[in-house]
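Supplied in structure tokens, the structure appears directly below.
Yeah, one chain of the complex is gone here, protein chain that is, but the others are all in their spots.
Order of writing sets the labels: A and B. Residues in every chain begin at 1.
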Amino acid sequence: MNDLREQLREAVASAFSQGRVRSFVCLEKGFYPFASIPAILHSGSEADRVQLGLSDAPLLAKYLLDAPKPAGIVVRQCDALGVSRLIRDRRVKREDLYIVSVSCPGVVDTAKIPVSPYQITALENAGDALLVHTALGRTELPWASVLLDRCLSCVSGSASPDADVVLEGEKEKLPAPVDYSGIDKVEHMTPDERYAMWEKEFAKCIRCFACRNACPACSCRKCSLDLAEPEWLSPAVTLPEQFMFHFTRAYHVAGRCVGCGECERACPVGLPLMKLNRKFTRDIETLFGVDDARIPRDVEVLGTFLPDDPEEFC
Amino acid sequence: MSLDWQPKIVGFTCNWCSYAGADLAGTSRMSYPASVRIIRVPCSGRINPVFVIRAFQRGADGVLVAGCHPGDCHYSTGNMYARRRFQVARRFMEYLGMDPARLEIHWISASEGQKFQEVIRNMTDRIRAMGPNRKMREIL
Partner (left out) sequence: MLHIPKHKLLSLLEHASGSWQVFCPSRQGPTVNFGWFEGMVDPDLIPVNSCKGAFLPQTEELFTYRGTPETGLSLAAGVDEQKPVLVFFARPCDARAFTLLDRVFLEGEYADDRYKNRRARSVVVTVGCKSPLDTCFCTAFGIGPDSKAGSDVFVYDDGTSLYFEPLTEEGAGFVSSHSAYLTEGGTPVSVMEELRRAELPLAGRISVEGMAEALDSMFDDPVWEKMSARCRGCGACTYLCPTCHCFSVFDAPRGVRGKRYRSWDSCQFSDFMLMAGGHNPRPTRKERVRQRFMHKFNYSVKRQGDYLCVGCGRCIRACSVGLHAASALFDLKEAGRCKGC
């Protein structure tokens, strides 16, 4: 892994020295143990800040919006989907980007380790398990049980082929299908049960917009829900307004969601936001014969039609 | 709820087909309940599903979305987008707990005054039996 990190740092440094980039979006070490945080580098001399982000790594794609162009970015597959989303939404141009793709075995979620990060001396990826080293000894946890939720339905852990630089590590995450069981559960409830359930969830929502701001599919310069005129969303935080917010955001993202789950990870009060987005993703796949609606396409599913689309209305 | 409570139905109708169909029902003196409030849009493709939520927020008990039959859109393809859009949006609204009977989507042509009459009669009867809508209704 250290070797991969050195390769990455070299790639970043040489991108600057060759004049390919004016800035570089990457991960660096955070204040909190094992937390990776986003960083925007402005010169090759900062390359030693670059980390692989083996745990608690946020998605980086959206930082491209404000990064001085041409901008470099380090991506794993989930990030690559986010970047692709921004390119297809015409928010960044591919020719303004320098993409370094790294393969990824999955990102550890330290919240799933039953030990405080301050107690951990080292985290070691050992095949199918994570070894957690502390002063008192060593615990072994199954690899799948400690990953970020999004890693459990990874599109593919391998490095993206149309990057400018491709760095293959020793391990990569195997692709895994999306788990729709949470959606099924809601679909089997009665309408009143569903409404009561969502009321209970939305009552926790504090309308901080962390979900929207974290989402690579939400990149409008002025979000329609922020407008005062017309006022689609009242600033009053009442339950009916929460339905309006979450319905609208899920609908605007429908068909464009890349399944990264940053919305859910960013939510400070634990709303099951992917239960909303995945409902749209699955319906779109089922209704319109799409293989994996998370993969950005040149023409979005809801931006087109077929003359022989399913006909449910009469 | 008093016995003479009447449902409020907001009807989004496209100018060229369904609005004309509603108009035909009127000029032909076909009677239908005075439950529907018609909002004319150029095309069913103009109808943003968020309008449906807004209607429920502001006191609608039911919402009708009506456009030209697929293939007959005045703008050629507007209703095709609407068809895709409302298939997913409708499922999502039901997923959030909206009562399925409160949103209806129909294709009503300019000559189908009778169809418009039937749609409104049926919707009104169904929704009258369900009572007023409380879900997503704004608190003011």
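The working rule: a residue touches a chain if its C-beta (ideal position, glycine included) is under 8 Å from a C-beta of that chain, and two chains touch if they have at least 3 such contacts.
Note that the structure is a prediction, hence the values are computed from the model and not measured.
Only one residue in the set A:Ala15, A:Leu147 or A:Ala266 touches the chain that does not appear here, and it is A:Ala266. Checked against the full complex, the candidates A:Val237, A:Ile295 or A:Cys314 give a single residue touching the omitted chain, namely A:Val237. The missing chain, though absent from the display, is touched by one residue of A:Leu4, A:Ile37, A:Ala176 or A:Leu287; that residue is A:Ile37.
Taking the complete complex into account, residues 30-32, 35, 37-40, 58, 62-63, 116-118, 200-201, 203-204, 206-210, 212-214, 226, 234-238, 262, 265-266, 268-270, 272 of chain A touch the chain not shown.
Definition applied: only the chains that are shown with their structure count from here on.
Between chain A and chain B the centroid-to-centroid distance comes to 37 Å (mean Cα coordinates, whole Å).
Interface residues of chain A, counted against chain B in their complex, comprise 186-187, 191-198, 232, 234, 238-241, 243-244, 246-248, 250-251, 254-255, 276, 279-280, 283-284, 287-288, 301-305, 307, 309-314. Only residues 49-50, 53-54, 57, 70-71, 77, 80-81, 83-89, 91-100, 105-107, 135-139 of chain B touch chain A when the two sit together in their complex.
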